[in-house]
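See structure below.
As you look at this complex, bear in mind that one protein chain is not there, while each of the others sits in place.
The letters A and B name the chains in turn, as written, and every chain counts its residues from 1.
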Amino acid sequence: MKSHRLILPALLALAIGAGSARAAGELNLFGWSEYIPQSVLDGFTKETGIKVNFETYASNEELLSKLVAGGGSYDLVQPSDYAAEVMIRQNLLSPLDPRLLPNLKNIAPEFRHRPHDPAGRYTVPYMSGTVGIVVNTEKVKTPVHSYSDVFTPAFKDRIVVLNDTREIVTWALYTLKLPINTINAESLAQARPVVANWVKLVKVFDSDSPKTALLNGDVDVGVVWSGEAAILWKENKKFQYFIPTEGAHQFIDVLAIPANAKNKEAAHKLIDYILRPEVSVLISEAFPYTNPNQAARKLLTPEQLANPASYPPGSPKLETFRDIGKAAADVDRLVTDLKSAR
Amino acid sequence: MSATLTPASRRRWPSGIQLLDSTLSGWTALVMLFLYLPILVLVAYSFNRSRLNIVWSGFTADWYRRVWENGPLLRAAQNSLVVAGVSTLLSVLLGTVGAWLLHRYRFRGARGLQTLVAVPMVMPEILMGISLLILFATVGMGLGFSAVIIGHVTFSFPFVLVAVQARLKGLDPAMEEAAQDLGATPLQAFWLVIVPCLRPAIVAGALMAFTLSWDELIVTFFTTNAASATLPIRVFGMAKVGLNPMLNALSAIFILATIAFVFFSDYVKKLGR
Partner (left out) sequence: MSPAAKAGAALPGLIDRRTPRWRAWLLLLPMVTWLVLFVVAPTAILLVYSFCERDEVGRVLFTFTLDNYRRVFDPVYLWIFARSIYYAGLTTVICIVAGYPVAYCIGRAREEWRQRLLLLVMVPFWTSFLIRTYAWITILKQEGLLNGFLRLFSPGTAGLDLLYTPTAVVIGLVYAYLPFMILPIYGSVEKLDGALIEAAYDLGAGPLRVFSSVIIPLTLPGVAAGTLLVFVPAVGMFAITDLMGGARVPLIGNVIQNQFMQARDWPFGAALGAVFMGLFAATYWVMLRLGAQEEDSVA
């Protein structure tokens, strides 16, 4: 019985101790867990003396809902392009001061001034990637280069796709040669029969780790994030990545400063630190995404540059997502309806 | 109170009961196997050389060393312990007293109150998380440990309450009366007579509350700040860059530590006797 009496005060002391660290020169970072390697943050703290409090989320949607509901106070966030656009439109982001970001010149021009932030005032590209086709070439001998190659009865129950309603509808719109960023009742009506056929063929919908089903051999073909495909390729070269010929979704994960940030100066410092080529290359080493930092790309090994999922050959048709507003609800209803009907 | 079957009384029974008993024990062993099967796999994969949690590619104990070096992960585990510990204590307090009062007294609105208690169990986590966040933001309360613990107590105390209530049903009311006749105040009667009798249900309720709190993701996400982030927040956030066997190693350490603690604390008690 005595030990029980000791637990409560001990736990309370722990709780208070853990909550009381609030020194000067702190930065509250809200990002994907481990997406900014701990070594980078440690290096930054060592150089500037600024302590980084790293709070993590698992998806853009989590980030958005927490900010919209009024939670948290952050100095730096790490959304993808379309989420950054929503935040700009809701006045949740603060404009950047280019004078504090001399290393911004390292970013390749094709990653600046994209539709989510046309003037480049609010966001700095961090890493980029695409959504494309990954094929287990040991099992599949026919060429699979387009969405219509993937979604054929031959691959019934051998397909994994992202569990994301917008993505699935986008691929259907690409095969119909319709614009992917203006979604209305008419284009959805055209996409409906296409999506209806597709969902019947899919074995797994998984946004978090689509590589699992591929590695396990439960499926042979996938439409997945390029980062997942790059990890698969590193594991086994039989997993080949292709950008669909009809066109593909490109995402750019960015760094941005919320409007209510308390330590904007430190946030600028961290952004500029990450933009240094020798720091940026550390991130590329940890995560095989496309690095928009052209100065850092010069430091990559030939093997890293040869990973087709990180640096796809040729000049494929790539588009970023725009926020589609109220149509998001219609897209969600369409896919939910078709999934339940199977 | 809780009369138990002594071995002597058991022996007097016909052999049919022995047959039934051994069937039930066999079944229990099977269910335990079901519960521990994935745990065995999980522990085995903590020694997997591959960075990915998926295919086996050789033995290494390196992940255990890497857990030890991963400050943020250990910090998150510590936070989880604090949050689960405090919210379990509060849930047990709130749940046990609540169950007793709802059982002991009949009053207007008792059924409404009982229904209200069950609502957090049915409330989808995303709704509870977002609405609590809006509430805290509206009243200007900061996020962090207290907000997380409030959320956790809200969804876990009904589990304690329901478990304790089930035990109270059919409890001999004469017991409390006898205590009061002997001069105990109702409070004394509750503490000295009722609580010891409820102990098995309280233990069961506490175990459920701890488990729910330990592994909760969504309510925690909406109520936490950087300092109070728990293990599930870290783990789910890692999905983008890929889960690795470090998490298996951490889970394995925790399970082994718990089992060791249970048997060791017993051993210490025996030494004390």
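Just so we're on the same page, a contact is a pair of C-beta atoms (placed from the backbone, for glycine too) under 8 Å apart; a residue touches a chain by one contact, two chains touch by 3 or more.
Just so it is clear, the model here is predicted, and its values are computed rather than measured.
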Touching the absent chain when the full complex is considered, from B:179, B:201 or B:227: B:201
Absent-chain contact - pick from A:34, A:117, A:206 or A:228: A:206
Sole contact to the chain not displayed, among A:154, A:176, A:306 or A:329: A:329
Contact with the hidden chain (one of A:163, A:181 or A:294): A:163
Missing-chain contacts mapped onto subunit A: 59, 61-62, 64-65, 68, 86, 89-90, 163-166, 199, 202-206, 212-213, 216-218, 323, 325-326, 328-329, 331-333, 336-337, 339-340, 342
For subunit B, the residues touching the chain missing from this view: 1-6, 9, 12-14, 16-17, 19-21, 24-25, 27-28, 31-32, 34-39, 41-42, 45, 53-54, 94, 97-98, 101, 103-107, 110-128, 130-132, 134-135, 150-151, 153-154, 157, 159, 162-167, 169-171, 173-174, 176-177, 186-187, 197, 200-201, 203-205, 207-208, 210-211, 214-215, 217, 231-232, 235-236, 239, 243, 247-248, 250-251, 254-255, 258-259, 262-263, 266
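Simple rule for what comes next: only the chains that are shown with their structure count from here on.
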Centroid distance [mean C-alpha coordinates] between subunit B and subunit A, Å: 35
Subunit B residues within the subunit A interface of the complex: 50, 52, 54-55, 70-72, 78-79, 82, 85-86, 89, 130, 133-134, 136-138, 143-145, 149, 221-229, 233-234, 236-243
Residues on subunit A engaged by subunit B in the complex (per definition of touch): 7-8, 11-12, 14-15, 18-19, 21, 28-30, 32-35, 38, 53-58, 62, 65-66, 69-72, 208-209, 211-212, 215-216, 227, 231, 235, 286-287
